[in-house]
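Every protein chain except one is present and positioned as in the full complex.
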Amino acid sequence: MLVTERRSTWFRILFKYRGTAFARMRGRLAYSTLLAVAVTFVDLKFGYFHPDLTVIPFTLVGLSLSIFLGFRNNTSYDRFWEGRKLWGQLVNTSRTLTRQLLTLIAAPGGDAGTADTDAISEFRREMVYRLIAFVHCFRMHLRDQDKYEELRELLSATELESLKPELNKPNAIVQAMGFRLRDAWQRGWIHPMHVPILEQSLTSLTDIQGGCERIKSTPIPFSYTSLIHQIVALYCIALPFGIVKTVGLFTPVVVCIVAYAFYGLDAIGDEVENPFGLDPNDLPLSSLSRMIEVNLRQRLGETELPPLLKPKGGLLS
Amino acid sequence: MLVTERRSTWFRILFKYRGTAFARMRGRLAYSTLLAVAVTFVDLKFGYFHPDLTVIPFTLVGLSLSIFLGFRNNTSYDRFWEGRKLWGQLVNTSRTLTRQLLTLIAAPGGDAGTADTDAISEFRREMVYRLIAFVHCFRMHLRDQDKYEELRELLSATELESLKPELNKPNAIVQAMGFRLRDAWQRGWIHPMHVPILEQSLTSLTDIQGGCERIKSTPIPFSYTSLIHQIVALYCIALPFGIVKTVGLFTPVVVCIVAYAFYGLDAIGDEVENPFGLDPNDLPLSSLSRMIEVNLRQRLGETELPPLLKPKGGLLS
Amino acid sequence: MLVTERRSTWFRILFKYRGTAFARMRGRLAYSTLLAVAVTFVDLKFGYFHPDLTVIPFTLVGLSLSIFLGFRNNTSYDRFWEGRKLWGQLVNTSRTLTRQLLTLIAAPGGDAGTADTDAISEFRREMVYRLIAFVHCFRMHLRDQDKYEELRELLSATELESLKPELNKPNAIVQAMGFRLRDAWQRGWIHPMHVPILEQSLTSLTDIQGGCERIKSTPIPFSYTSLIHQIVALYCIALPFGIVKTVGLFTPVVVCIVAYAFYGLDAIGDEVENPFGLDPNDLPLSSLSRMIEVNLRQRLGETELPPLLKPKGGLLS
Amino acid sequence: MLVTERRSTWFRILFKYRGTAFARMRGRLAYSTLLAVAVTFVDLKFGYFHPDLTVIPFTLVGLSLSIFLGFRNNTSYDRFWEGRKLWGQLVNTSRTLTRQLLTLIAAPGGDAGTADTDAISEFRREMVYRLIAFVHCFRMHLRDQDKYEELRELLSATELESLKPELNKPNAIVQAMGFRLRDAWQRGWIHPMHVPILEQSLTSLTDIQGGCERIKSTPIPFSYTSLIHQIVALYCIALPFGIVKTVGLFTPVVVCIVAYAFYGLDAIGDEVENPFGLDPNDLPLSSLSRMIEVNLRQRLGETELPPLLKPKGGLLS
Partner (left out) sequence: MLVTERRSTWFRILFKYRGTAFARMRGRLAYSTLLAVAVTFVDLKFGYFHPDLTVIPFTLVGLSLSIFLGFRNNTSYDRFWEGRKLWGQLVNTSRTLTRQLLTLIAAPGGDAGTADTDAISEFRREMVYRLIAFVHCFRMHLRDQDKYEELRELLSATELESLKPELNKPNAIVQAMGFRLRDAWQRGWIHPMHVPILEQSLTSLTDIQGGCERIKSTPIPFSYTSLIHQIVALYCIALPFGIVKTVGLFTPVVVCIVAYAFYGLDAIGDEVENPFGLDPNDLPLSSLSRMIEVNLRQRLGETELPPLLKPKGGLLS
């Protein structure tokens, strides 16, 4: 999903809640602030804590923690953006493959007046529909959804049935495209020299699919995630003990501000790391695949098109 | 648009206003400074604020804020530069495709003396004009402009009319190019082995288009933008309370300087993030597409060329 | 191997042990903390240490150390991710090559009714099995394992035997594929214009193999690794002397926290640097190659497939 | 130009002047130091400045300034290195295209004994010369130089004349190559299947040209440059006021050292940003294009070659 309210003014953004990292970290933030209140209370009431507790370790550790959080965010964002690039490539490849299907599949002597004319244009339509089916199937594959009934109007019943036992359904659809293209080539509808172009577009589909599967199946190494979580938690829990002698009554405020920043940066990394889910800041795959469908159908000359998806409550799904 | 006054001396740049981030942040800056004045006044007059308020949280948070602002600027600039690279590729591909149209489309037995000679050279001209139309149409598509009348002298009236219902006009133009190339190939004007080269250039156009659409439609995740806005605002609003006991009368000056730096870095990120708009630091798409038009027309041997765009008031549109 | 327990809650991750960097650094951490205890004891008992020992050098060095640790982690992670990308490409290329083998290898006049039909489909099966053998062989090659008996059901006995003297077994398998494809082409089973496509897929296999061998054989320059180890060790050993006068009794706690962060970041870099080993955070090559095998066999229409690997004790091998 | 004295010892480099950033910033540095002297004098003599002026804002701002300067230098260096990569690609493509011209252009039945032999070898020579002309013309195009007479011995008089009205001369030369290759193909000197290879090399020339033009015409957004100049200047001008109470007599020394670092980093960014100029640290385009010329002529079997360029006064032009 994608938050779309970004056009609001700078001032309003400060008070947004939906789509921010706040939801994800409010628990931790509340506990840390409560701890700070308790520490302050104990110290002011009983003078319990030792003056040797200083801000020194926080300055020393703060730096590497910041750089490490920066690294984490960089990496998570790269994953997000690579996922977006791959879906952008899917938009491109589906447009390109459609153009190639419409222009390179042709009866040897030209389109008009041959017996094959109808068969060819039916073949083109079928191929473009299979491509649309690939896009939707791939989206469901990435989101671990199982609503393959949606493909019913795009694929023949036999083909849909034969997909059921497949472990990797999108890959099976690409394979089916390959077989159909070979048929067309053997019937003389595709010039042998143009087979490599079409084959390359299929390869591009496979590469896009593999790239997204890679991002989905391989998170950032667990040792990074756990170390960063631990240092952030240690830092925010120890902070009130370290500053209560200097900052006194204001300890909870300071702890709350600092913890807001650190928990926030940590939480965003978690959220953006897997861009194919259904979180508010994930990629709007439904919207993208609908857009591809509309684009391709329009290329086939269809005029009754499904509508593009609109954001619901500021979120594009 | 692109600021072109950069050749001025280092000293003069310090006092430039147009094209800097100042316009975008002057409101916030003024409010923060006024708040600092108020805080200073109250403290000096009534000794109101508690000495426990220290600079400590600002040192602790400042670091991750800086690294996070650095990340934000890095990312925004990468988007800007990727957009520029894509338009650079558009320059390259349009030159390359023009060269290919002029050299690879030819009557089988050589150009001279065939009946097709005139038809072929008219065909080449029409194709190059359609390519120029693609460039202009794509620019308007990216800027959400609707001045498609500009294309009247580049496309035939029927073709222009058929574009109207299209949701994605540039894509439809590329499709039209594909159909025309198939015609030429079927007439024998293009060697079947050379079709892949031309097809590849069309694919490159589609990839450039998709790349720009991706940058335009997918901003940096909202959770980043909102968190960074919040931390910057929190920092600049809390700063006077934290330093008024140490810096005294100079609080507003210090707050103004620090806020200038942080608001400035934040505002630049916002401005550069979407490089296809009409902000002073956005890409000069009008100028680039005019340059492409002039380059391609000159390749057709035309001598009456529209002028290249000149900067107006230091800005290239 | 890959740690898979990442779906646990944020709170639980704080107390995980397996797959974290803790195992790797517990020795160093214990020694540093013990040293801090000793230093604190000597100072409090005998007032031995000089007050001139301050935190200054740690602030000065801490910054470049942090940036350097950041650089180290960046680089190690890039190596990890490049390794993952190459294995992702292997997934893609093996799917693509399988599709090409199934669609581009065909009797000239179409599949049915020719004498070659059976020979061709046997040839396709043999080629796909050889590809699966390549994947497994390559995995063992990267992990310096010698269990080539595993390939017995994928390759003929003669071929397996001829692999034995080879120094680079995966490369020899690709060469064998090349020879077999030439045979098919010379028999007319592959159109001469389609040989380049298949050849390109073989080249892709060679590139993937070379890329992984490069990562495996060339670690980060030793001068980086040694300098960073030295500075981290120097820092953590000198720290108690520098802070004992200020922090007093809390010296061991502070040293333990700081050393945890620095040793941890250093240790993660070491662990992730070579992603093809059998450490908990290394790539799950066994699981990936099994997945490839299942995918390809399903493309051949086989239904008795080996099961996908499941994580054992939270680790995917 | 390129500074070549880098082989001198570490100690000597400390006192180099030529090719360093010092020349570019000496003015600013002198003014800042003088201001510091004045501030120190006024303070020591009249005790004029207020003790509230502290080093705090410099610590707070210093961090983001440093990170921002780091970003700026990163970006500038990336532009420099991308420019170098493009010229490296030009070296590669010119060698490759020469090899292709010499091996792929041939009379159908083999070279010897045909009537075309002489015409073909003259054609090859002419094409290689045109390629050398492209390289020189492109260098002058990038440097806004107008010494096109240099091309007189590489191009025929008519061709040189026809270049004059061209707005983009290198592009016109590539177009001319395209036309000549078509001629050769139509005469049967190039196999139709080999045209794509040669065409691809021309495309590579166009891409290199476009890439360099992009770097030249699109500087880093002005809002970055101006903000960084402003913060650096503000920082260095305000510094003496902030530290004069603490550092006293040594204020000018401290200001000079700090300003040296910040002005230096800022100035290097400016210098390296456009790598195609004639600054000491710009790319040695003259030397590179001469090297290409010598390489290609040697491939033609020529033995009277112009000498490679030597550094003059430690600078390679």
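Residue numbering begins at 1 within each chain, and the chains themselves are lettered A, B, C and D in the order written.
The rule is short, and it goes like this: a residue touches a chain if its C-beta (ideal position, glycine included) is under 8 Å from a C-beta of that chain, and two chains touch if they have at least 3 such contacts.
Fair warning: this is a prediction, and the values are worked out from it, not measured in the lab.
Residue-wise, the contact with the chain that is not shown comes from C:Leu227, picked out of C:Leu227, C:Leu249, C:Leu278 or C:Leu308.
Only one of the listed residues, D:Gly27, D:Gly47, D:Gly88 or D:Pro165, touches the absent chain: D:Gly88. Listed residues C:Leu202, C:Val258, C:Val272 or C:Leu285: the one in touch with the omitted chain is C:Leu202.
Interface residues of subunit C facing the missing partner chain: 28, 50, 52-54, 56-57, 59-61, 63-68, 70-71, 75, 165-168, 171-172, 174-175, 178-179, 181-182, 186, 192-193, 195-196, 199-200, 202-203, 206-207, 209-211, 213-214, 218-227, 229-231, 233-234, 238, 270. On the side of subunit D, touch with the chain left out of the figure occurs at residues 2-3, 5-6, 10, 13-14, 16, 19-21, 55, 58-59, 62-63, 65-67, 69-70, 73-74, 77, 80, 84-85, 88-89, 91-92, 95-96, 99-100, 102-104, 106, 110, 191, 193-194, 196-197, 243, 246-250, 254, 257-258, 260-262, 264-265, 268, 271-272, 280-281, 283, 294-295, 298-299, 303, 308.
Basically, only the chains that are shown with their structure count from here on.
Removing subunit B from consideration leaves the other chains in the touching groups A, C | D. For subunit A, the chain whose average C-alpha position is most distant is D.
Of all residue numbers that take part in the contact between subunit B and subunit D, under half occur on both sides, making this a different-residue interface.
Between subunit A and subunit C the centroid-to-centroid distance comes to 24 Å (mean Cα coordinates, whole Å). Residues of subunit D found to touch two or more other chains are absent. Taken as a contact graph, with one node per protein chain and an edge wherever two chains touch, the assembly forms an open path, each chain linked only to its neighbours along a line.
All chain pairs that touch, listed by label, are A-B, A-C, B-D.
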